[in-house]
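Here the complex is missing one protein chain, while the rest keep their positions.
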Amino acid sequence: MSAMLNEEKNGAPISYMAEVSRATPGNCRLEMCIQCGTCGGSCPSADDMDHTPRQLFAMIRADMRDAVLASNTPWHCVSCYYCTVRCPQEIHITDIMYTLKNMAIAAGQYKKTIDADFSESFVGYVDEYGRSFELGLATRMYLRHSPLSILKTATMGFGMLTRDRLDFSPQRIKNLDQLQSILKRAGEIEEAVR
Amino acid sequence: MSNKQNQPQDEKERIGVYVCHCGSNIAGVVDVEDVAVWAKEELGDQGVVVSRDYKFMCSSLGQEMIENDIKEQGLNRVVVAACSPHLHEATFRKACERAGLNPYLSELVSIREQVSWVHTDKEKATEKAKAMVAGGVERVIENEPLEPLRVPIHPATLVVGGGIAGIQAALEIADAGYQVYMVEREPSIGGHMAQFDKTFPTLDCAACILTPKMVSVGEHPNIELLTWSEVERVEGYVGNFSVTVRKRPRYVDTDLCTGCGICWEKCPKKVIDEDFEQGLGYRTAVYTPFPQAVPKYPVIDTESCIFFANGKCKACEKLCPTGAINFDQEEEILLLEVGNIIIATGFDTFDARRIPEYGYGRLANVFTSVEFERMCNAAGPTNGEVVLRDGVTKPEAVGIVHCVGSRDRNYNNYCSVICCMSSLKFAHLVKERTGAEVYNFYIDMRTAYKDYDEFYQRVMEEGVLFVRGRVAEITDATRNPGEEGKLVVQVEDTLAGRQRRIPVDMAILSVGLQPPSDTKEVAQRFGISCSASGWITEKHPKLDPVATMTEGIFIAGAIQGPKDIPTSVAQGAAAAARVLGRINKGEMYLEPIRATVDPEKCSGCRICNNLCPFGAIIFHEDLMVTEINHALCQGCGTCVAACPAGAISGTGFSNEQVLSQIEGLLAYSFPKDFELVEMVPA
Amino acid sequence: MTKYLFYPGCSMQKNARSYLDSMMAIRPELDITFEEVDDWNCCGATEYWSVHQVKAHALIGRNLALAEQQANGSNTLVAGCSACYLNLAKTANYLEEDLQLRAKIDDALAVGGLHFTPGSLDIRHLLDIVFNDVGLEKIRSKVVRPLTGLRVAPYYGCMIVRPDRENRYGNPEYPTALDKLLEALGATVIDFPQKTHCCGGHMTQISPEVAYELLHRLISGADRYNADLIVTLCPMCQLNLDAYQGDMNTFMDTDYHMPCLYFTQMMGLAFGHDPKELGIGKEFVDAGPALAKIGVELPEAEERPKPKPRRKQKQEGLPMPRMGDGNE
Partner (left out) sequence: MSEQFEPVIIGFTCNWCSYRAADMAGTARIKYPPNIRLVRLMCSGRLDPTFVLKALSEGADGVLITGCHPGECHYLEQNYKALRRYRLLLKTIAQMGIEPERVKLVWASAAEGVQLARAITTFVEEIRALGPLRWPLRLAEMDIKETAAVEEVVA
């Protein structure tokens, strides 16, 4: 954080690390990484990542912007926060993963993938109804990304329905306009920062 | 403009100002000639009669220049604008003294550390230098002739802590022929080193090199050894401290006891030894922590002794051939007079239970480094066998985890210095005794000392495997048959960039070092301070590592910060050398910076009375006035600042001196404000 | 009778309805009531962060603002879903420490005529309320049908204990609140090493094979300790462990039948409630055989292979370290 401010003072261009650091709410302490690998060691889905979180931070320091945004690492983050609580440098790793996803989406990376699409669709429903809509979401996901397993999904969905654990239609909150106006403003503010 | 009452009668100031170039160190940024000329012109009214600049004021020529001026021009005040008083104040005071001027009538203004080295703008730097010279001149006018305080040094020394650092210090002083009191909290001296088996990097046996020293402490005519004892209170100041020591009852008459050992062989009560054996082994209720203990006399632990529990047993008493057991023994309070104190209270190890993901206490075969030291020790609970918690099985794979509780903002945010090397030592010992596969998990390998990196190389050659990565967790949650019944060390191999799960039979946690839990209180007791991380603060991190800011109190060993045996020994000897210097001199001089109460002015309001942490302030009920004991006063000046009647004056830093310095610093800073003031019609 | 503000969250409305029902069912014994936050909206789960972080905070900010308005007397906001709890707590926390963010969210909420004062709400998870406010003593006193003989794996998952900024669970690696609660109900609690491991979260939706691996670790772990069932406190965890256990078995070529119930359901059973009333029976993995051990009869409960004897840990040899408060 402080490192970032100094650079701004000297009018030097903001480093990629500072950019990520700034885009993350709170003081994420990204610049404090000692490359110990506690995050990569703790991560339950590390095996499926192109890079361990630690490697990603090294790449961020090295200004490898495109490589970072192209990495699947943030998208395999399951938000278990193990890395965050174990990090000896108290770096907010999970939050940084969210920031990288934001950036990847904004940069048009990962548009086609199920990971980003799932998040965006989820957000879409929330923006539209104020509540999430599991059936809609699930169906959309499988129709778009794995039509072959549609049958299996159907049975699963059926199971959910028979157990009365799934709504046919989305729930709507009462004061939807209020929520949407708030989100609209927040969106503008977020854009302004970029 | 300045208050003259304190200056020597019947003479007006004749002040000499000397501006140093310090080569280009000052002259490179400050226009020293200009400063010198300006001082003569602008500060003439203040009494500046001589003002010179010179290449190196601290050189003998520079000093002679001052001496001559004092003699020939009759200077009665001197201001030198050069470096920090902490470097050359003494130098220039001596110069004045040689010329017959009271050394305290000089001032050293730091235009190097505070101007030329920290500023770049020549014009502004010169302006500031002038202001500082002005401040110095105004201040020196208020300076009083003073005599340094002279204190005698009591030749006896107190050493607190009987670990290797304390032992070394005590022996150096005692061998030089002076009395030493050594106070140790445990039943025996030896400290942590006595628990170890081998010592890195040479692998010689710890006991073999330590016990001879312990013995010589035990039988040294000049060392009075007070084990099972603690320092309760410290009063006085450098040269003559009086120290109260509480000696807990051993329930063993040391005059009669021969240390034959029958009592602890026959004692029916066995308990887990949480201290020396780290909970891995057992001891009896009457015990000596280890066979080579010094002194050889046992202690009775009232916690576990059957007699103290229900008044029965007394087996030891019945069986003792010399009748040395004495259940009526009571604690003693001893009062020691010493001139200097060396604190060598060492370290505690980090409690591995605080990192549950490493499973210590939950997973049987996770051990701490100190437990492992005991396990390797031939006299230890397993007679030197490296085995699993079941006491029989030899491990086939062992993981050694570095930096446990160190370099971690959640625990101790510093490097514990010794763990890399001791972990390498463990790796070697495991290989040597079991031939097991050994993994060292490290963040950074820190082997920076003579022959240390060579040892690292050697251990590599022995086939120990190294994984660069901080261990994330040690778990019994296995995922495949290969992991069945093993401990799995989960870590990112940061050099391979992959998460690895390595099955082992035994994990050793190299726990970091931390200050003993009561260090804050100890520091308070001795009037010294701890750093943020809890270790005791040395006087200067590089140039004075064994002294503290408090005269007469020295430190040695790990209490100053994590360190290994060689460095602890070096510090013990260094501290001893400092003390011996003092003792040989027999007396020392202290800055005469003390507070004094003017009984005429004192209103007896007692506001100052509770301000002094050194108890130097005494209130005379009868006269209703406060007095300050110069022997106890340390010269902080807090009472001076507090006195509403201005009855307390602080030599060296009197109100007049400080206020005048402020005037001087500001008087020539900004013409603008003077104009403004003048604009106002009187 | 203590009153709490309550944020149900989307899951408890439908797929985790039985969590909500069982919670409501045991209110009398716990002597507490809940007032639902009016017109609450989705907390954004883990998805909203991934797309827009500031908007995510605003989304949650609205819930906090609504709750604050409603907070008369009780300023404690309770969530049953771990994700909801974490999100609410996280935003409240950041709004307190990051002034720039606070300004942004104030601005956004103002458009909707709302305002949230950081620090005005105490955000807690249902387990926290049950364990710390109600307390084990009271709970023990209400047990009429002890869960004796039932081997349960206490499963916390991630988001209730991490990041635990208020340090409510003492230690994010090895919490014990749920363990102690289940013991109080009479169950045999296994020392479940994966108690705070991840259930896969949304991975069941977007890359199942990753999720199946994580689920397998949990279920096989519980099975290795011969647990009869896993007890959880989060709708997402329950859904993954329960609804996807079949797919996991297929994918991993295993054959586990590890039922997964909510701790509120276990409490309800111990308090003598009727399984139906607690929403038991909506599971994909039949809890019948497990519950039969405590004399709870469910329709069409089938036989289940006898649990293998648990392997003993050697106790002789070198003494184990004393744990002291190290584990608190």
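Order of writing sets the chain letters: A, B and C. Residues in each chain are counted from 1.
The definition used in the following text is that a residue touches a chain if its C-beta (ideal position, glycine included) is under 8 Å from a C-beta of that chain, and two chains touch if they have at least 3 such contacts.
Everything quoted here is computed from the prediction, not taken from an experiment.
Here the chain not displayed is in touch, across the complete complex, with B. Among the residues B:529, B:584, B:603 or B:629, only B:529 touches the chain that is left out of the figure. Set against the missing chain, the residues B:137, B:245 or B:665 yield one that touches it, B:665.
The residue touching the chain not shown here, chosen from B:146, B:176, B:605 or B:636, is B:636.
Of the listed residues B:72, B:121 or B:598, the one in contact with the hidden chain in the full complex is B:121.
The omitted chain makes contact with chain B at the following residues, 84-86, 110, 112-115, 117-121, 124-125, 127-128, 131-132, 135, 520, 524, 527, 529-532, 537, 540-541, 549-550, 593, 611, 613-614, 634-638, 640-642, 650, 652-653, 655, 658-659, 661-663, 665-667, 669-670, 673, 676-677, 679-681.
Heads up, the rule we're going with is that only the chains that are shown with their structure count from here on.
A separation of 49 Å divides the Cα centre of chain A from that of chain B. Along chain B, residues 357, 473 each make contact with two or more other chains.
Annotation for chain C: residues 173, 197 touch two or more other chains. On chain B, the positions that touch chain C within their shared complex are 272, 274, 279-280, 351, 353-357, 360-362, 364, 368, 371, 381-382, 387-392, 473, 475-479. Of all the residues in chain A, the ones that touch chain C in their complex are 23-27, 44-45, 47-48, 74, 76, 78-82, 84-85, 95, 98-99, 101-102, 105, 114-116, 118-120, 122-123, 126, 130-132, 134, 137-138, 141, 152, 156, 159-160, 163-167, 171, 173-175, 178-179, 181-187, 189-190, 193.
Considering their complex, residues 10, 13-17, 39-42, 44-55, 57-59, 61-62, 94, 97-98, 101, 104-105, 107-109, 111-114, 158-159, 162-164, 172-173, 197-198, 200-203, 205-207, 210, 213-214, 243, 247, 282-284 of chain C touch chain A.
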